[in-house]
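Only a single protein chain was left out; the remaining protein chains are all shown in position.
Order as written gives the chain letters A, B and C; numbering starts at 1 within each chain.
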Amino acid sequence: MGTYILRRLLGMIPMLFAITVFVFLMMHAAPGNAIESMLNPRIKDMAALQAQLIHQNGLDKPLPVQYVDWLGNFIRGDWGYSFAQGVPVRQLVLPALGNTLILAALAEVFILLIGVPLGIWQARRPYSLFDTSTSIVNIILFSIPYYIIAIFLIYFLAIKLHVFPSQNAVGTGPQAGSIVDHLYHALLPALSIALASSAVYSRYTRGSMLDVSRRDFTRTARAKGLTEGVVFRKHVFRNGMIPIVTQLGFDIGSLAGGAVILEGLFAYQGMGYITLQAATQRDYNVIMATSLIIAIGVLLGNLIADILYAVVDPRIRYQ
Amino acid sequence: MSEPLLSIRDLKTYFISKDTEVHAVDGIDIDVLKGQIVCIVGESGSGKSMTSLSIMRLVPKPRGKIISGEIVLDGINLLELSENQMTEVRGNEISMIFQEPMTALNPVLTIGDQITEVLLRHRKMNRKDALARAIEMLKFVGVPRADQIVREYPHQLSGGLRQRVMIAMAMVCEPKLLIADEPTTALDVTIQAQVLDLMRKMRSDFGTAIILITHDLGVVADMADHVVVMYAGQVVESANADDLFEEPKHPYTKALLQSIPSIEKDLDVLYSIPGTVPDAAAFPVGCRFAERCPVAQESCSQRMPTLREISTNHFVRCDLL
Amino acid sequence: MSLNSVFADSIEKNSTRRRTKSPNRLAFERFMHNKLALISVIILLLITVMSIAAPLITHQSAWQTSLMQTDLPPSSTHLLGTDSEGIDLFARDLYGGRADLLIGFVDTIITMAIGIVLGGLAGYYSGWVDAVVMRICDFMFNFPFILLIIVIVAIFNVSNIWILILVMGFTSWPGITRLVRGLFLTIRESEYVLAAQISGASVWRIIFKHLLPNSLGPLVVNATLLMAGMIGAEAALAVVGFGVKPPSPSWGNILAGALNFLTLQTEPWVWVPPAALITLTILCINFIGDGLRDAFDPSFEK
Partner (left out) sequence: MTDHLLEVKELKKYFPITAGVMKRTVGHVKAVDGVSFFVDPGETLGIVGESGCGKSTTGRMIMRVLDSTAGSIYFDGENITRLHGRKLRRIRTKFQMVFQDPYASLNPKMTIREVISEPLVVNKMLSGRQVVDRVATLLETVGLRPDDMMRYPHEFSGGQRQRIGIARALTLNPKLVVADEAVSALDVSIQSQILNLMVDLKHQFNLSYIFISHNLAVVRHISDRVGVMYLGHMVEISPKTDLYDNPLHPYTQALLSAALEPKRKGQRQRMILRGDVPSPANPPAGCPFHTRCPQAIEQCRTQRPVLQQVRPAHFVACHLY
C-alpha cells in the first residue's frame, strides 16, 4: 500500500505540470496584462512606467523562460507577488487555504451527520411514511441551488434572527480571529453546502442501501436466521457504504478547492474567494498558485477515494 | 409410514402489483420425510424456486406474498410463527444454499465471519469456539487449508470451493432440512459431481433431509428418493424416484424425459414439446399443460384436473389416467 | 410476385393494427402515466412560453432605466416593483428567463454532442483513442467547473451571452463523455453488437444503430440533469458577477442585484421571484428526469 501511494503521488507530477502549463498559456493568451489593468490610466508617462514594471517582473522574456522561472521560484517557495493586493502570493494563499479547509471539514461533518444517516434511515424501512416524506423533501432540497439555500439562510438566520454574521466572515493575515471565531463564521456557508449536499448524499445512500438489500448475499444472511437488525448492520450497511465512502473521498478533494460561489457570497476569505478576486483583477500569480493548489486538492481527493475504496472493499488490492 | 418432517399443504404464493397478479406458486402439496432427498424439478417459471423461498418465508417483499396454505415442520406451522420466531428456525432447523455461490456470499466479510455468525446466532457459542467449529466444518466438507481460508474472502476462492463453503455454512447447526436451490447449475460437470457427492454425505452423516431444486433431470435421477414435478405453479406429478423414471405418468413428465438427449446412445430425433409455458399472470382455466399436451382432449382445457393418487404414493394431476 | 411478397404487403398495410410497440414507445407511455412528471412538463412549458412571449404579457421594458422610479414596491403599473435603476422587475423576471432557458438548452446540446462524439469514440475504439480522451477528461476534472469558467470569463473579458454559452458548453463535457464511454464499453460487449460485426456492419452503423439507441435512456436522463445544472450554473456565476452581464436580464443577475443587506431585508419582491423561478425550473426538470428514468428503466423501483 505504501509503495502504491508513493507511486500515485509521483504519477501526479506530470498532471500538475500540464495544469500549470495550461493555466500559464491561457493567461498569456489573454488580451492585456496585469500591469496594465492595475495602473491608473491617468498617470502621466504611463507607457514608460508600464515598460519598467514589465521589465522588472520579467514579463518581456520569452514565454518558456518566464514559465521556467515561475516554476523554479514556485518550487523554491517563492510564489511571486500579487500585483493587485500588494503582498506576496504565499501570504495571501496560505491563510485562505486554511480557511477553505475549515469550511470543507465542517461541510463534510454536516454531510456525515445529516445526509448519510438520513439515507440509511430511509433505506431501513423503505416506502414507509418516514421514507416517502423525507424523500420528497429531499428532491425539493436537491433542486434548490446551494446559493439560494444560502440566501435564505442569510435572510432567516442572519437578518431576521441575528444569530450569524453574514458578511466579512474572517479577516486574513495576522489579525485573523481565534479558531472558535473561524468556526462561527464558517458555519453558515458550511451549512449551506451541507444542506444541498445532504440531499444528494441521502438520495445516494438510500439508493445504495436498497440496492444491496436486494442482493443475493443479503438473502443468504436472512436464510441464516439473522435478525433484520443484524442483517442490516453487518451485511447491508458495510456493502452499501462502499460507494458512499468513495464519493466522500472525491468530494473532500473538490471541496478543498473551495466552494467558489459561497465564498464569494459570504465574502469568506478562502481559496475560492481569492481566486475570484484574482480573476476580476487579473492577478496572474495568484491564479497560478490557487489553480495549482486546487488541482492538488482534487488529485489528493481521488487518491483518498481510491485508498478508502481499498479499505472498505477487500476485493480491491493495490500493489 | 412415518410422520413427514415437512408437510406443505395448498401453498399459494403470489406476486401482486398494481395491475397484475402473478400466481408463482398456486396450491402445492409436498411431503418430505426425515433424511429423505426430495427433488423438485421444473422449467423456469414453474414456481420451484418460489416454493423454496416460501418455506423459508423469504419471498421478496413488498410484492411477493404467501396467500394461503400451511407449511408444517415437525408439527409447527411455519406460516403462523412471528417473524422473530421464524429467524430461530432459519439457519438452525432449515437452512438453504443457492445457485450462485459467488453472489450468495458477502464479499466484504471473511469466510470465518460468515460461518461463525450462524453459530453465534443459534448456538450461543463464544467467538473462539465458533471459529474452531467453523474450521472443523470446513474440513468436514473438504475445504483444504481450512484454518487459513477462514481468514480469506469469497473472491479468493474458486466456484467449487465457494459452494462447499455455502454448504458448510448451511450445515454448521446440523439442520433437519436443507434446501438447495439449483446448487450445481453454475458449476462445471466435474465440480458438480463433487458437490452432489458432498450433499449425499451430509444426508448420511447428519440425517438431514434435503429438498433439491433443479431443472436437470440427470441430477434428479442421481440424487432423488422422491421427485416432485412442477409445471406452471402446480405439482403435476409426485412419486418415488424409481417409479417416476421407470413409469412416468403425466404427459408433461413423459414428454420432458423424451426431450433430453442422451450421453449413452445416439438418438435420431428428440421429442419436442411445442409452444411455451403459459403466462403466470393469466393461467387458463383448465389443465395448464393442455395447450402443449400431445394427448389432450377437449375437456382438458375446460376443467382443472386434481392431483390424484393413482398408485401407492404416486400422485398425478391428469384426468386422462 | 411470390406468396411471401403478398403476405409481406398485407403486413405492412396492417402493421398499425397489430399492437406492437417499440421499447421507446413503451417508455413514452410509461412517462405519460407519471403525473408528477407531466405536471412538471406543463409548468416548464408555461415558464418557457411566458419568457418567449414576454412582450405580449407586459408592456414594461426590461432595459429602460428610470431615475425617477427607483426601488419602488409592487404596484399595478410595476407588478413586482422596480430595481435600484428603476427598471420594471416583472419585465426583467420574464425576459430573464430567456437567457437562462437559452443557456440551459443550448449548453445541454453542445455538451451532449461533444460528450457523445468523444465518449463514443473512446468507448468504441478503446486503445489509444480511449487513452487520449480519458487523459483529457482527467485533466479537465482537475479544474472545478465553475472556477474554470470564471477564470476564462475574467481573462478574456466575456460579456456576450453567446460566448458565455460557448465557454460553458466547452468546459462541461467530461462528465457526459465518461458516461457515454462507460455505456458504450458495456454495450459493445453484448452479443448483438458481435452479431452486427459478424454481419459486416461498419463502425458508424454499429454506433448509430446499436450503441446509441441502447444508450438512449441514461443519455436522456443525464441531459435533463445537465440542463438543470446549466441553469443553476448561470445563476451561480451571476451571483459572483461572472454570468450574463447587465443590463441584459437573467434570473441570476436579478438575484445578484439584490444581494445586499438592505434589499434582502426590506425588498423581498426583488429577490424572491428570481430565486423561486430558478428553483421551480430546476425542480421541474429534475422531476422530468426522474420520470424519464423510471420510464426507460421500469425495473428501477420507485
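Just so it is clear, a contact is a pair of C-beta atoms (placed from the backbone, for glycine too) under 8 Å apart; a residue touches a chain by one contact, two chains touch by 3 or more.
On a predicted model such as this, the values are computed, not experimentally measured, just so you know.
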Chain not shown: contacting residue from B:67, B:81 or B:257: B:257
Contacting the left-out chain in the complete assembly, out of C:78, C:92, C:178 or C:210: C:210
Footprint left on chain B by the chain that the document does not show: 43-44, 158, 160-161, 188-194, 197, 215-222, 241-242, 245-246, 255-257, 259-264, 266-267, 269-274, 276-277, 292
Missing-partner contacts on chain C, residue numbers: 2, 4-5, 7-8, 11-12, 14-15, 18, 20-24, 190-192, 194-202, 205, 209-210, 213-214, 216
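Keep in mind that, in the parts below, only the chains that are shown with their structure count from here on.
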Taking each chain's C-alpha mean as its centre, the one farthest from chain A: B
Inter-chain pair with the most contacting C-beta pairs: A-C
Centre distance in Å when chain A and chain C are each reduced to the mean of their C-alpha atoms: 25
Interface residues, chain A side, partner chain B - complex: 127, 214-217, 219-228, 230, 234-235, 238-239, 242, 312-315
Residues of chain A touching chain C in the complex: 15, 18-19, 22-23, 26-27, 29-31, 139-140, 142-145, 147-148, 151-152, 154-155, 159, 166-167, 254, 257-258, 260-261, 264-265, 272, 275-276, 279-280, 282, 287, 291, 294-295, 298-299
Residue ranges of chain B in contact with chain A within the complex: 56, 58, 60, 62, 83-84, 87-92, 95-96, 98, 100, 103-109, 117-118, 121-122, 153, 155, 166, 169
